[in-house]
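The full complex has more chains than appear here; those shown keep their coordinates.
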């Protein structure tokens, strides 16, 4: 058992605001010298997707899911006040105005602080996502790996 | 205090995908020899409802709630991409295709692994649900019982 405090976050939700909350907490905990893991599953995986369209072969269903789900954080909506996409623009505007960090920067910062970003292998398989479609330096694991981290920490959140 | 590690999950949400996540984590933790409790409250109770229509007497309001809420997991929607019910069918299709477990099997597995399934008594009363309408081998308790389990464990999630 490591002597560092551990923090784990399961990122299940696919909304911009919830992903922001996850990365703000993760970066805060890393700054307090915790070992931090973000385990992205179901719609949360969208936060780890690249903006670009990697050239990968897919089944029909996998293509459908791939198209329906937002490709990267800048295409994600809000959990409240989404207003057909106006909400996210407004939020990004006030973030900029207050010199706060937008989500892509929060993710970069998390990687710089060695927050462990893990993609749920089962969801990857179910939705037909491939590693080429996700950001670099993502790990791939299952619920067992999550539990091994979580059972040693106190701050374990489901977002 | 038991020497086993404890994991508790409050299942508040009534969607198929969130209930799946709850039961996958619960089954994983039970396989790692944790003592696991799923405490279903508010819309989460729908995951514990039987498909059938037990013959119970109800007040007008209780009947209304009973009709509006999904009866059992196969009537639950998704938290994202529900598309008027197409989403759940698609998810069930890919689960089958990948030989993963659909929600009813995950619940059976949880009961076989002795995951404690607890229904929130206060919500039962508020929504006029009766024990005959829920699956067998469910316990009934309040927030005090939840806290007694949770305060001894590290992995405590709200889904």
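Each chain gets a letter, A and B, in the order it is written, and its residues are counted from 1.
In this section, a residue touches a chain if its C-beta (ideal position, glycine included) is under 8 Å from a C-beta of that chain, and two chains touch if they have at least 3 such contacts.
The model shown is predicted, which means the values in this text are computed figures rather than measured ones.
Undergrad: To what total copy number does the complex in this file extend, with 2 chains depicted?
TA: In total, this homomeric complex is made of 3 copies.
We adopt the following convention: only the chains that are shown with their structure count from here on.
Undergrad: Can you check how far apart subunit A and subunit B are, centre to centre, with Cα atoms defining each centre and the answer in Å?
TA: Between these chains, centre-to-centre, one finds 25 Å.
Undergrad: List the residues on subunit A that touch subunit B in their complex, please.
TA: Those in contact with subunit B are residues 10, 12-14, 41-43, 61, 64-65, 68-69, 122, 125-128, 142-144, 146-147, 150-154, 156-158.
Undergrad: Within their complex, state which residues of subunit B touch subunit A.
TA: Touching subunit A from subunit B are residues 5, 7, 17-18, 21, 24-25, 28-29, 31-32, 34, 79-81, 90-91, 93-95, 97-98, 100, 154-159.
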